[in-house]
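Here it is: the structure, laid out below.
Just one protein chain is left out here, and the rest sit where they should.
Letters A and B mark the chains as written, and numbering starts fresh at 1 in each.
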Amino acid sequence: MKLRFDRRSVLKGILGGSAVHVGLPVLDAFLNTNGTAFASGAPLPVRFGTYFWGLGLTDTPTGGTRWVPTTVGPGYELMPELEALASLKDKVSVFSGFRAIGDGRANLVHWTGHASILSGVAPASASKFDAPSFDTKVADAIGASTRFKSIDIDASVSRQPVSYSTRSGSTFASPDATPLALYHRLFGPDFQDPNGENWKPNPSIMLRQSVLSAVTEQRHALMKGLGKDDQLKMDQYFSSVRDMENQLAVQLQRPEKAEACVVPQAPNDPTRISSVDVVNANTKVMAKLLAMGLACNQSRVFTFVHTSGASETYLAGQSKIYHQITHDEPTDAKLGYQPESSKLAGEVMKGLGAFLTELDAIKEGEGTLLDNSIVLAFSDTGYAKIHAIENIPMFLAGRAGRRHKSGQHIAGKGDSVTRVSLTAMQLAGAPIGEFGVGSMKTTNPISEVMA
Amino acid sequence: MQRLLVGIASGGRTFMTKTISVWALFGATLLGVIAAGAATPGPAQSPAMKVGVRRITETQYRHTIADVFGPAIRLEARFEPERREEGLLALGSAMLSLTSSGFEQYFALARSISAQVLNEKGRGIAVACEPADASKADDTCARQFVAQYGELLFRRPLASAEIESRVKTAGLGGNQAGDFYAGLELALTSLLVAPDFLFRIESAEPDPADPQNFRLDAYSKATRLSFLLWDTTPDADLLAAARSGAIHAPDELEQQVERMIASPKFRDGASAFFADMFQMDGFGNLVKDPAIYPKFNQSVAESAREQMLLRTLDLLVTRQSDYRDLFTAHDTFINRSLASVYAVPYASKQPWMRYEFPQESERSGILTDIGFLSLHAHPGTSSPTRRGIKVLEIFMCQATPQPPANVDFSAVQDSTKGTVRGRLLDHMENEGCSGCHRRTDPLGLALEHFDGLGQLRTMENGAPIDVSAELKDVTIEGARGVGEYLRNEPRVPACLVRNVYSYGVGVKTYGRDKAYLAAQTQAFIASGYRYPALVRLIATSPEFFRVIAPKARSSKPVAEATVTQLQSTAE
Partner (left out) sequence: MERSSRVAVAFAALAAPCVAMAAWTKSYVVEWNEPAMYYGAKTGVIDPGTDCPRGTNPEIDWVKVLMDAGYTREEAEWLRNPANPTRSAVHGQNQMAFRGKDRANVYVNPTSTPDPGLIGVSGTLAEGIDLDGNPKTGFTSPHGERGIDNNFYKTVGCWKTYRGPRRLSSGALQFNDSMRNGAWTTVIVIVGKGNDPMNDEQVTVGFYVSADKMVKDGNGNIARDYTFSIKPDAKYEAIFPARVTNGLIASTKPVSGVLREPAYWPDLELERAQIKLTMQPDGSLTGYVGGYRPWRDVYQGWVNARGPVIEALTWVQLPAVYYALRRNADYSPSGARGEKTHISYALRIDALPAFVMTPDASQQAAVVDSYKSLAPPGSTRMARVIPRVIDGLYIDPNATHQAGPDAVILPPPNVANANQ
């Protein structure tokens, strides 16, 4: 794996009065993202993220749909389960009718759907992906110049923290699962205010780098004699070490000023209740922190989980969880769909509404942070009752710095979900031309929404 | 040189008094002289095979730090989530690596530990030598420190290159900060984030008695033993047995195993094993609906976990009793929080007390502990299917396949009209569902007198709850019935045996292991189903140290890590 910076560059620095020669990375390399970084007058960077919620939206085989707009193209009408997105409708494109294609592999319930969207292939076993999730590719492409390559968040108040971001397919990221944890990651002791005066490089950071170099120097000896699987594990380990080295290197550079950046107060953590109103409130608080973290250039890439697949959330006061309701509730003969499930779907979408609103609340340049972002929001399933992986709801929110011709409804007509994933990657500025495996392999993004 | 030798040999403290070896200096080599004989640099990493890379668990990390640096070191960090494979986190650890955020956590933790170890108070204890000038680097003393702690942390002696790169770091830091100990902190941090510490890297060497085959090297054997029996890094005694090679001899092995079983640390090892096997993770994040279960809070969740462990360890380690009693015993442990959930008085001023339920009570065995019942339930209700699945998975090593994708529940009743039982019995009629549900649900249905928090209730929605269940040709009545069923089911002890073995070697079991496991199970039963005896059996059996070449899986014949001597003493 190629190192991102050149170790042989040496900077003679004056630290504490004595000259010290320490190997420092050449940093121009990082700032080579999408053309320019933060030199005054340059365009603001596009941020990319994924947003996941569990149990889809209501669209039944008997014809009741509560989310698919009737018209195709710009100016779609707002369907009942999308009401939470009303104020941001113009910045959101809706993708219906896209599906995950298993190529003979079993549909692993509450897994295959979003695994296909993220990794491009239906996995062979539950709890693993068979390829890295594509957010890691985007992070590699555009996330190198910030302190964090990616921020992973879980707002679901679940038993185990949930993240679907993976490089190896078996190890998933450890997300920040509470507002306070997220706050500490973004604005804790190692935070450097980009708008702060009197910035000076911190000599202890160079020493931390030497700690890591003592580790990486052993890499060759370590890899000798390892079996293939173990080599992959060690590769990921060393790649994580490199990410840390990168973080340290970024911290030795004077940060560019970020107008919209205002350091927030530390939040309170909510009580641990997983009812949907609390999860939505949690989503809002964490979205706010994330938005400010993005505005302060701590990261350009994020992954966000609102509720996990087969989520355990519930309406406050009721004993049945959402997942159970999607299976137990009979379809109303007159309405053509399950009313309780639909109600919960609407509640869950409020989380997405709150999330996008927080991103839209930060003014940046001539627009908002949301205008400079592209968020792929998606679920694990279409019609949850039967674990359908057809018609999985997907949205692209944010204008991606004007690259995204937002506000359209695109009908997939059975196309692979990977087309939407590829579109998202390209709107984020990652130079990726092809995504997916087998029947889900595609080189064809959805050009209707791309400027 | 001579002066140097004398000066160092006579001064300083010796740590490992058992063996003192002195290395002569040859030319201007990088090797330092170390008077405290234990920490001698080992040979350069051998070209032998590395047969396993497993990330250490949170408890293993914590125990190691406490054993190497003392219990006063505080560890405040979030550890990367572990992964369960075939029922064990120990198997999942073989698939895990480290994400960037995980590494960040370990890095911050390493810095914090190093700062605590080498602070003004700690450095006197931690550092055996004195620097020539405490405001500057001192390579010699740094080298000694790195070699000593490196061996304890890497669980093997360090190669000279590994030592030198840390000495360089220590020198850089010491000179730049004007403080020798600041340099040492950096070196120690570097040891604590190294893959050799964070991962258990097991090596195999050619077997001297049978050079075509491989055996686990001495340090890898010591590590396996130590993690199985004590859940921590090998102690001085075990390291010495590895260093001298004695550990390859069966007598020495048996002696070590006996010593370790007799030690109080055996309890920690058992605690870690059962926490893994009984899947006692998730209590920290357990969520219940406060409107339905107001008595639930974090303290109750933590107590519930502790209760299951206390019961298990008391029965299996302290009293060395019959494993099967775990499912039928009426006595358990409670504390004040749990007493309120059980709605019984707490008659003690101690934090925990032993509590015995009356003979006719439905509370019997670990399955009726609040921990098991609440963990495998929903936030607002019980879940017979979940509980049934977990009983099979945890205690009988039987995994349940995923549900089919296109399941339709339109025939199912609304739960306010009947009991949960009625709903589930419909599954058992449905062809697509019955295969699995007929196996899983009966065990859970028999536990239905306990709600989603584990509280006793005999009515649901105004109707009495029927807790009889049909499992193939057996009728099970209530929680006591489930306990009796598990007590008599031969797959239960076999599952424990399989788990101890897999946990210890970090590898899944396959068809070829059947005979071995069956034999161990027989011996376990013959011992009276005693856990310490089982651990002894497994740890002293040749298969415990067997080596599997990394790439190939089942085709190659297993290279048993024995010499002919061992084979003759084995049954």
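Everything that follows uses one rule, which is that contacts are C-beta pairs under 8 Å (C-beta built on N, C-alpha and C of every residue); 3 or more make two chains touch, one makes a residue touch a chain.
Everything quoted here is computed from the prediction, not taken from an experiment.
Asker: What are the shown chains in contact with the chain that isn't displayed?
Answerer: Those shown chains that the absent chain touches are B.
Asker: Of B:Ala339, B:Leu456, B:Ala533 or B:Ala549, which sits in contact with the chain we cannot see?
Answerer: B:Ala339
Asker: Among B:Ala134, B:Met353 or B:Met396, exactly one should touch the missing chain; which is it?
Answerer: For the chain that is not drawn, the touching residue is B:Met353.
Asker: Which of these, B:Val68, B:Leu310 or B:Leu326, touches the one chain of the complex that we don't see?
Answerer: Going through B:Val68, B:Leu310 or B:Leu326 one by one, B:Leu310 is the residue touching the chain not shown.
Asker: Residue-wise, where is subunit B in contact with the chain that is not depicted?
Answerer: 58-59, 62-63, 66, 71, 264, 267-268, 271, 288, 290-291, 293-297, 299, 309-310, 313, 333, 336-337, 339-341, 343-358
Operating definition for what follows: only the chains that are shown with their structure count from here on.
Asker: Going by the contact rule at the top, pick out the subunit A residues touching subunit B in the complex.
Answerer: Residues 15-16, 18, 20, 22, 106-109, 126-127, 148-150, 152, 157-161, 167-168, 170-175, 177, 181, 185, 203, 207-208, 210-215, 217-218, 221-222, 224-230, 232-237, 239-241, 243-244, 247, 272-275, 312, 314, 316-321, 324, 327-328, 330-331, 385-389 of subunit A touch subunit B in their complex.
Asker: Which stretch or stretches of subunit B touch subunit A in the complex?
Answerer: Residue positions touching the partner: 44-53, 78, 80-81, 83, 95-105, 107, 111, 159, 161-162, 165-166, 168-169, 172-173, 175-178, 186-187, 189-190, 193-196, 198-199, 201, 203, 281-282, 285-287, 289-292, 298, 378-381, 402-410, 412, 414-415, 423, 549-551.
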